[in-house]
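Removed from the display is one protein chain of the complex; every other protein chain stays in position.
Moving on to chain A:
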Amino acid sequence: MRRLLLALPFALLPLAAAQASDHEHEHDHAEHGSLDAHEHGAARLNVVLDGQALELELESPAMNLVGFEHAATSDADKAKVAAARSQLQGPQALFGLGAGACTLSETELESALFEDDEHEEHHNHDEDSEHSEIHAHYQLDCKKPGELKQLNLSELFKRFPATEKIQVQLIGPSGQQGVELTPAKPSLGF
């Protein structure tokens, strides 16, 4: 009977999850007409492997990667932005893609924080928004895609400890998968 009672919270889990999402810190950008969730600690990663082509898209609140979301003005803040930026340049290490003989063919990093760095003239285009996102897009070319067995985000969780969970959508040879990865469970098979 004790054990049955212990199981009760699991049975109620969906309710609790539904409750929690009510409290989630959601934010909408009215100009797109669509609602983009912005939850500190959470990020989204889309991965698709088709033949030799591997693409990854990481969308994360800047808070998780840099530690703040306002435009970097002080030297310390600028250093943090630069550090995060250089970390994001190496997706193979970040996502644990050592196998498969992959070479990076294209990287695209987008964020209001990065823009402010380079193009002073059109900065503050979302000044009214208190939140900023960092969007990273990678294209890789894998010579031996068969050797790519899994995606491992433990390095990403280690380098950006403010990231608590990543909602991963993965399309691989075995079909589509949607999983939430956490530092305790950082890997997902292709």
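Methods note: contacts are C-beta pairs under 8 Å (C-beta built on N, C-alpha and C of every residue); 3 or more make two chains touch, one makes a residue touch a chain; residues count from 1.
Criterion: contacts and distances are computed from a predicted model.
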- line: Should one name the undisplayed chain from "PucR family transcriptional regulator", "Aspartate carbamoyltransferase", "Putative ABC transport system permease protein" or "Acetolactate synthase small subunit" using UniProt, the answer is "Putative ABC transport system permease protein"
Identified contact with the non-displayed chain, of A:A71, A:A99 or A:I171: A:I171
- prompt: Among A:A53, A:A79 or A:A93, which residue is in touch with the absent chain?
  reply: A:A53
Interface with the undisplayed chain - residues on chain A: 3-4, 7, 10-11, 13-14, 32-34, 46, 48, 50, 53, 55, 57, 169, 171, 175-179
